[in-house]
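Note that one protein chain of the assembly has been removed; the remaining protein chains are unaltered in position.
== chain A ==
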Amino acid sequence: MTGTRQMVITLFVVAVSCAVILSFVYAFTAPRIADTQARLTLSGLEEVMSAHKYVEVIPDTLWEALDSSDNKLGIVFRVFPQGYGGPIPITVGLDTEGVITGIRIASAAEGLVETPGLGAKITEPDFTDQFKDKCLADVNLAHYATYVASACDPMDVFPQAGGFSEIIADTLWYALRDSDTLGIVFVGVTQGYLDRIEFMVGYSKAARVTGITVLYSKETDGIGELIRDAEFLEGFKAGAPEAISGATVSSQALIDAVDGYIDRFKEYVE
């Protein structure tokens, strides 16, 4: 018995001592870690748009850039389109005229997973400087804007709303009824099986998808294109979309992307 007791006591004492030491180390390093993170984020923002200060609108995703007298200079936002090896973290600065002030692509150390020396060359100024001073409309970044303007109406996915107010141009709207915010509508894009899939989603304060439409897709006829079927899309409204068997890649991509976008934008309705 003494053997067992000694085992338990020793293990307990060592575990508690380790926990105590770690709590001290954590208390010492936590503020510095937060500092370093904030400084890195700030220098990333400054690289694409210089401003007096940046106000975070959506954590880690969207900032408003202000000058010293609090005038809005533009926005800085991050997007993660699908690359060859994985998502490409891109930070974009956009002034109030819709002109790109700069873009920055995260280095491999910051999570870029493109092939070193080949795909990773997109981080170089030779490439990124091409975007500078271009109007957003000149660049494919806004390719879905045309669909939004012509074919699609936020009302299609949020019929309960009386009106919409734009938060991010052609991307995110508040759904309003008599000055109450009912929820949001957003446009998203993801990589499907053959081509990108663009979609518009309504998302209510009650954390329900109020509607979803596919704005653009060019998946396999009769298979991947089934993602446009009402039966599949209704699943989102019920809160439990199910991948279509035989068209798993296309349908799962859409399900994952909608989840991801909701995660990113849900602060707006909370």
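Methods note: contacts are C-beta pairs under 8 Å (C-beta built on N, C-alpha and C of every residue); 3 or more make two chains touch, one makes a residue touch a chain; residues count from 1.
Going forward, contacts and distances are computed from a predicted model.
Undergrad: If you had to name the missing chain as UniProt does, which of "ABC transporter substrate-binding protein", "Phosphate transport system permease protein PstA", "Ion-translocating oxidoreductase complex subunit E" or "tRNA N6-adenosine threonylcarbamoyltransferase" would it be?
TA: Missing chain, UniProt protein name: "Ion-translocating oxidoreductase complex subunit E".
Undergrad: Using the document's definition of touch, tell me which of A:Leu11, A:Val55 or A:Cys135 contacts the absent chain.
TA: The single option touching the absent chain is A:Leu11.
Undergrad: Hey, which of A:Thr36, A:Ser50 or A:Gln160 is the one touching the hidden chain?
TA: Final answer for the missing-chain contact: A:Thr36.
Undergrad: Given the contact definition stated above, which residue among A:Ser50, A:Thr115 or A:Gln160 touches the chain not shown here?
TA: Of all options in A:Ser50, A:Thr115 or A:Gln160, contact with the hidden chain holds for A:Thr115.
Undergrad: Over the whole complex, note the residues of chain A touching the chain we left out.
TA: So the residues of chain A touching the missing chain come out as 3, 6-7, 10-11, 14-15, 18, 21-22, 25-26, 29-30, 32-33, 36-37, 40, 108-111, 115-118.
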